[in-house]
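Just one protein chain is left out here, and the rest sit where they should.
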Amino acid sequence: MLIPHPLLGLRDAQEFTYLGDASLIHRPDGMAENAAETFFDYVYLRDNPAGVHRELWFHEQGDRSWLVVTRDTTTHEILGAELARDVALAAKGGAQ
Amino acid sequence: MTDLAPMTALGGSLARAQSFGALAIAENADLALASLAQRRGAAQPVPMGLALPGPGLWHAGNGMAAFWTGPGQWMIEAPGRAAEDFAGAVKQAAPECSVTEQTDAFVAFEIASSAGAAPILSLLAKLVNIDAAGFGPGSATRTGLEHMSVFVIRRAEDRLAVIGMRSAAGSIWHALESAAARLQGE
Amino acid sequence: MSRLSGGLIDRSQRLSFTFDGKSYSGHPGDTLASALLANDVRLMGRSFKYHRPRGVVSSGSEEPNALVELRSGARQEPNTRATMAELYDGLIANSQNRVGSLAFDLLAVNDLASPFFAAGFYYKTFMWPKAFWEKLYEPMIRKAAGLGSLTKLADPDDYDKGFLHCDLLVIGGGAAGLAAALTAARAGARVILADEDFRLGGRLMAETHTLNDAPAGDWIAALEAEFDALPNLRVMRRTTVFGAFDHGIYGAVERVSDHLATPGKAVRQTLWRITAKRIVLAAGATERHIPFANNDRPGVMLSGAMRTYANRYAVSPANRVAIFTNGDDGHRTALDLMAKGVEIAGVIDTRTEAKALGKYPLFAGAVVSNAKGRLGLKSLEITRDGTSHWIEAGALGVSGGWNPNVHLASHHRGRPVWDEASLAFLPGTDLPPGMVVAGAAAGRGTTHGALTSGAEAAVAALGAIGITAALPDLPRAEDAPQAQSAFWHVPGKARAWVDFQNDVTVKDVKLARQENMVPVEHLKRWTTLGMATDQGKTANVTALAVMAELTGKTIPQTGTTIFRPPYTGVSLAVLGGGDTGAHFRPRRLTPTHEWAKSQGAVFVEVGQWMRAQYFPRKGETTWRETVDREVLATRAGVGLCDVTTLGKVDVQGADAGEFLNRIYANAMASLKVGMVRYGLMLREDGHAYDDGTCARLAEDHYVVTTTTAQAGPVYRHMEFARQCLWPELDVQLISTTDAWAQISVAGPNARMLLERIVDGFDISNEGFPFMACAELTVCNGLRARLFRISFSGELAYEIAVPARYGAALMGRMVEVGADLGATPYGTEALGVLRIEKGHAAGNELNGQTTAQMLGMGKMVSTKKDSIGAVMSRREGMVAETRTLVGLMPVDATEPVTAGSHLFDEGAAQKTETDLGWITSACYSPHLASGIGLGFLANGKDRIGQVVIAANPLQGQSVRMRVVSPHFVDPEGGRLRD
Partner (left out) sequence: MRFSGFRVIKEALTGYKGWGPLWRNPEPQPSYDYIIVGGGGHGLATAYHLAKVFGGKRIAVLERGWLGQGNIGRNTTIIRSNYLLPGNEPFYEFSMKLWENMEQEFNFNAMVSQRGILNLIHTDGQRDAYRRRGNAMRFAGADSELLDHEQVRAMYPWLNFENARFPIKGGLMQRRAGTARHDGVAWGYARGADLLGVDLIQNCEVTGFRIENGKVLGVETSRGYIGAGKVGVAVAGMSGKVMAKAGMRLPIETHVLQAFVSEGLKPFIDGVITFGAGHFYVSQSDKGGLVFGGDIDGYNSYAQRGNLPVIEDVAEGGMALMPAIGRARLLRAWGGIMDMSMDGSPIIDRTPIEGLYLNAGWCYGGFKATPASGYAFAHLLATDRPHETARFMRLDRFERGYVIDEKGVGAQPNLH
């Protein structure tokens, strides 16, 4: 597979380490009242779609960026890739 | 100056060098390295007057060079300055950055061709999954090589540097040596 | 005399070779198969199940019969297709899958018993008596099965891997592929043309068709000259593209030296990973045979292969040859052979309206219904309108139509589509992205069709990536429609082979139908159809057609087979690449490796690292003796150990403290500059992840250490936290593991030793207390880092210097500390020291344990959010009562063995009563007893009690006293002195 790195172009997927669903970016608040429930959901439950999947890849043998890659799990077609850091910052309201 | 005697990454007192037909591979034991990372929200620095290159690039100037290693991160190279506290010097030049000594974190191998670019390209094809067509002089990237991760720098049409983990120097040498020797056998 | 005139062989040179020990000769340009035929050898192998005598069927990689063991000794290579083995001088080949000689295979008795061996028979028997399966039936079956043999000797050859990139990959160097490559290369695109053959041309070499009214060879030669001058075109002969993988990556094997006796300095084969923007598949087509009774006699072969042998290799399998065909194609063979002086016994054409195209006997509307000649075809039975007669023939060419080679087009699970007009499966629309199919593979099998479709495919493929290519002037070529009528098999009661190698007959397909094994995958699995080394290239479509006929369905309703990589067999050695053996994985050496070697150290693999395990001295006879000495020397004087392998991560930035607070279960932001703290990391699921120390060198600068094993994962995890979880924090990370040689200096004399090398730095207990750290210089100005931390329980430090000075520093410390008892120690002593002190390591931190089990439950702060904190409070984890304890045998002479399980005395020992296990064990010279660490249910409450350490695996059962895990200095006084 080839991963379209947003800064470096197409890169051999072997340079990357796969983690899983990009929802792992959205870590719940561990000090909240309902943390037990939200963390169970966060750590263990997955949509596991047969189709478009947003997922985390780490460019371990490259620039050490975490990427959010959008990929179809039925065809392996890659629909896009972003720096996970940008995705995470956007989710936090663009807080700089 | 310390009275301890340094040892090269390959375990010798002298750097190793060997030729394979048109290709010469040499351990560069005197290369100083320091990493430099931008602090959050800070402007991109110009340490010691060296313009820092963008993603995938290497740039030389002022007797030094720099290559991009990640978003907001570079490696600064200084030939011949391995014995110095080079990171200290970089930190002084870029006090607002995070600077880390990396000289001995890596082993550098300089590969030169006496027959132009072709042997370099053949070697690249056997070593790493980099499309040589888009990897002209001034390119630098990190990639996998025989289960290791290395920086590959195209210093010139006929010159290449492979920089990898110092502790794996022997394995990297073995990979380079085997590939070069087999090219010779073809 | 089977050599004909002409052909692409070099008659000026003679190559000698042996087959089954007998010497023959051939010429450069021959394959083993063509050379054997030229020497009148028709019998080349035996079938898989019935051990039927077999001859060569094809002239290419689809060959099911002529499989040999090529070469000898460690280079012996089983199941090599004689049709693909290029002849070289001194070639040695042997037939396989036989007991006795090839002509008198004792296992041919299987053929006589064949009624008992019908499809699926073994599922129905061999069940009684039960014990007989492994003892009798199965060994018998295993011996009889299999094909060629491996020698159990290591493959002596070298192999390479490499990476290529191109705009267009052209797979197949026949008419279509050549036209595609020419078109694309002239347009300036980066092109790779790969063909499995050693010569370009594909079927152009096998036919007598002209191009621009001249022999096709002329055009190929001109083209090759032009190719040589195009730097943007890489022609790869002897290269099989075997698989289409994701995103335009194709696997290809180049047989660099397989045509030579030995590879010499080069490699035998190279595995290429080709990344192509676009692909033209021009893999040609494979001819089908037509099953009839005894159609597997040596001498019965594909009609197109017969043409290849005649035109390319100048050989005919016999002097008198017949053709059995369902279309015009068979007649071509007759004409070509006649032109070379071979006698045509007749063309048997299933079509009643068939016309002879030359002066040969024609049997129109007839079939071949039987064949005689066990070791080589002698005669054929021809049946027309219910009457039969026999004719003499030494070979029969069978032409049942052509199957496009759509394999690579289907590697992404695309389904080929049945085309009734051409009676073939054509590539569907669900091709791998970027692929265009051309030539016979796309059903455009005439020479003109192949050339034009190849060129058009290149234009279209390049157009899609913005490269404009022009159609070249293509040579004038034949474009005759090939009339053909569907005819799949000759009905009859005797066995008619569908799959030659695996001995699947029409009867087996019928039986599968009768037993409701109708879905094509059931058919395949029940009969083993298409599962032989040829993967059913010549069998599958025919079998589908037979099944369709039986069920009254159409062929597309019956199904298609799924093609999977590899297209043809790929040697495991080339897939495994060059570096195996000692270079299977990188070897990381510590900075003191060379020094340790000079001291006679014994090394041990620790993940990627090689570490000194112990340093034997003269007179020491066992490793234990050495280790005991190293441990005692450390506790009594000072020990030195290279601990560089521990991961080191440099953490900088204004928010470094806050960041580490969230990474570690315990607090790090509150750590004072110049101090070190032990830290425990949890995984987000609440289990212990890694431990180590965290040193604060400056307000905005920490150095984190990890365990050796987890250095990579922890760094990745920290980058995840930095980039994905808390990108708003100002933190920068970089690994510095290799940058610093780090040496542990442990023992009561540690300070005295260090005082001799530091440059005027106060390391007194007051000036540099337990858990202090500093940047300083040693040995006259060498920059260094000093940490006062202890893994051994002794007064201890770790000193770090730039890695290139590691060996020198170690040597210096041993030298200046000689009077202090300075002793290098290895990982064994390191292990003993830490077990004596009760420090958890890999055996305890195995990913299944919790902070609570490690006795560190209280370290998990409830005042802050940190990774894993929430999940560590789940019911099941809180309820866990096993805790880390020390264990000592009641009788000190008894062994303590890690991996023993703990039980109450007198309890029945089973899963339900299991109380825990011993994680680590060693002999403690300090206590003169074996000791262990272990996890024990309610461990804290059991201190002082006796439990049983059961190790039935090794027949051990030892009474153990439960003690504190801190065997040495439980109060920690030594650390702080």
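To keep things simple, chains are lettered A, B and C as they appear, and every chain counts its residues starting from 1.
Following the convention adopted for this analysis, a residue touches a chain if its C-beta (ideal position, glycine included) is under 8 Å from a C-beta of that chain, and two chains touch if they have at least 3 such contacts.
Only a predicted model underlies this, so the values are computations on that prediction, with no experimental measurement involved.
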* To do: Please work out which displayed chains the absent chain touches and list them by label.
  => A, C
* Asked: Which is it among C:G6, C:G188, C:G576 or C:G674 that touches the chain not included here?
  -> C:G576
* Looking at the whole complex, which of C:L8, C:L147, C:I391 or C:V602 touches the chain that is not displayed? -> C:L147
* To do: Pick out which of C:D30, C:E456, C:E630 or C:E684 touches the chain that's been left out of the picture.
  => C:E684
* Structure fact -> Contacts from chain A to the absent chain lie at residues 1, 13-14, 18-21, 40, 43-50, 53, 55, 71, 73-76
* Just the residue numbers, please: which parts of chain C touch the chain that's not shown? => 48, 75-79, 115-116, 118, 121-128, 130, 133-134, 138, 141-143, 145-155, 157, 159, 161, 243, 245-246, 249, 251, 271, 273, 411-413, 511, 514-517, 519, 521-522, 525, 528, 531-533, 535, 564-566, 569-573, 575-577, 579-585, 587, 604-606, 683-687, 689, 842-843, 846-848, 871, 874-879, 897-901, 909-912, 914, 917-921, 950-954
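Keep in mind that, in the parts below, only the chains that are shown with their structure count from here on.
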* How many angstrom lie between the CA centroids of chain A and chain C, rounded to a whole number? -> 28
* Among the residues of chain B, pick out those that touch two or more other chains and give their numbers. => 41, 73, 129
* Structure fact -> Among chain C residues, those touching two or more other chains are 275
* Structure fact -> Listed in rising order, the residues of chain C that touch chain B in the complex are 158, 160-165, 190, 256, 264-267, 273, 275, 578-579, 583, 585-591, 593-594, 608-609, 644, 650, 652-655, 729-732, 734-741, 777-783, 801-809, 812
* Asked: Considering the complex alone, what residue numbers of chain A touch chain B?
  -> 7-9, 11-12, 14-15, 60-65, 83, 85, 96
* Asked: In their shared complex, at which residues does chain C touch chain A?
  -> 245-249, 275, 412, 433, 684-685, 712, 716, 719-720, 723-725, 727-728, 864-866, 869-871, 873-874
